[in-house]
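Single-structure report; data block below.
With one protein chain held back, the other chains of the complex are shown just where they sit.
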Amino acid sequence: MARFHYPCALRWSDMDAYGHVNNVRFLTYLEEARVEMVTALTDDGATPPDLATGILVVHHEIDYTAPLVHRRDPVDVAVWVTDVGAATFSLAYEVADPGVVYARAASKLATYDLREDRLRRMTASEREWLGRYRDDVVVS
Amino acid sequence: MARFHYPCALRWSDMDAYGHVNNVRFLTYLEEARVEMVTALTDDGATPPDLATGILVVHHEIDYTAPLVHRRDPVDVAVWVTDVGAATFSLAYEVADPGVVYARAASKLATYDLREDRLRRMTASEREWLGRYRDDVVVS
Amino acid sequence: MARFHYPCALRWSDMDAYGHVNNVRFLTYLEEARVEMVTALTDDGATPPDLATGILVVHHEIDYTAPLVHRRDPVDVAVWVTDVGAATFSLAYEVADPGVVYARAASKLATYDLREDRLRRMTASEREWLGRYRDDVVVS
Partner (left out) sequence: MARFHYPCALRWSDMDAYGHVNNVRFLTYLEEARVEMVTALTDDGATPPDLATGILVVHHEIDYTAPLVHRRDPVDVAVWVTDVGAATFSLAYEVADPGVVYARAASKLATYDLREDRLRRMTASEREWLGRYRDDVVVS
């Protein structure tokens, strides 16, 4: 229905010797947005999904479309769900300011039981939670 | 002809709260291997290619296949060239110990003139340099 | 007169394998607050001080007083000026939530000319700028 928007604070130290935000840091921005989205899912008083307790990254892909330089204002990281399976789900992301997209990305993630140290199936409730941020627009 | 092998030292601080090397750090390992490969190209006394002065990341993709935990021994990062264009080239990577692959990845990169702040075509010499690490096996 | 307060966003990846914000990351928080303070000095329309163009760290010291765990709310990093010399100045910091101090720290910094690659004396104007955040309370 809706994309989750995370205003991600840049750090001066995110820049590398080229004076741009390092390409690897973008993946950290995606991670922070993802963690925030999962945490935000628990905000309305319902039982928090176990999602927050363990997610394993299976796959990432990212296209860099414009250089980003440190500034005081946060950058918007949009995250949304593109697919939900039995024990995996897929996300898409866009890191952008109004009028300029810095990166587009996609991830495949798996639900993971940290204590048992193995993958686990999602519950119906978790799949429903993820459905809130479902958007079928796939990163091109 | 040959893959470049970079013995990448792990850092304890590469682990996240799950007690595994964080997924984002793998991209740092790829970056370090890539920088080493380009620097190593200059080792035999010939004029260093301008490659070392500016490479822009256009695209990354990575599959995580096994969790990696900090230990004292480095992990092997193999890097090789899969395609060379006019102003771009493609790399593939494998992060592995003997018998276990932690991640497979691929990047597209562009040659970049830092002083002029714009993309630039590669020289014949640079394309030749890159050819040393050409290997047609593509990450599956 | 007044301390500068920087609401520092935590990142999930700031935590290490102990599940706490890693001790080293606190220094990054100090750095971000310092950069913000110097940038904020330029906010009132006057000529920005050259401070923003090059500051070298000469010394840090930090006491850790309580563990910090990742959460969605930022942590307050207070920064203030404790001494201003000819080519150096000193800062003190406190990383805290209401009622709990996580770390107290102090730094000595030197003004640095990046283009000339050497230390340089501060201008009267820069010393005046720094005076805005002067507070004589020294970290105990």
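Here the chain labels run A, B and C in written order, and each chain numbers its own residues starting at 1.
Methods note: a contact is a pair of C-beta atoms (placed from the backbone, for glycine too) under 8 Å apart; a residue touches a chain by one contact, two chains touch by 3 or more.
All of these numbers come straight from a predicted model, not from anything done at the bench.
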Consider the whole complex, including the chain that is not shown, and state which of C:Leu27, C:Val81 or C:Val95 touches that chain.
-> C:Leu27
Residue among C:Val58, C:Ala87 or C:Val100 that touches the chain left out of view | C:Val58
Interface residues of subunit A (partner: the chain not displayed) = 12-13, 15-17, 19, 22, 24, 70
Touch rule applied to subunit B and the missing chain gives residues 8-9, 11-13, 28, 31-32, 35-36, 39, 72, 74
On subunit C, residues whose C-beta touches the chain left out of the figure | 18, 23-24, 27-28, 31, 54, 56-64, 67, 114
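Everything that follows uses one rule, which is that only the chains that are shown with their structure count from here on.
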Is the contact between subunit B and subunit C built from the same residue numbers on each copy (over half shared) or from different ones (under half shared)?
-> same
Calculate how many whole Å lie between the centre of subunit A and the centre of subunit C, each centre taken as the average of the chain's C-alpha atoms.
-> 30
Whole-Å distance, subunit B centre to subunit C centre, using C-alpha means?
-> 35
Going by residue number, subunit B touches two or more other chains at 24
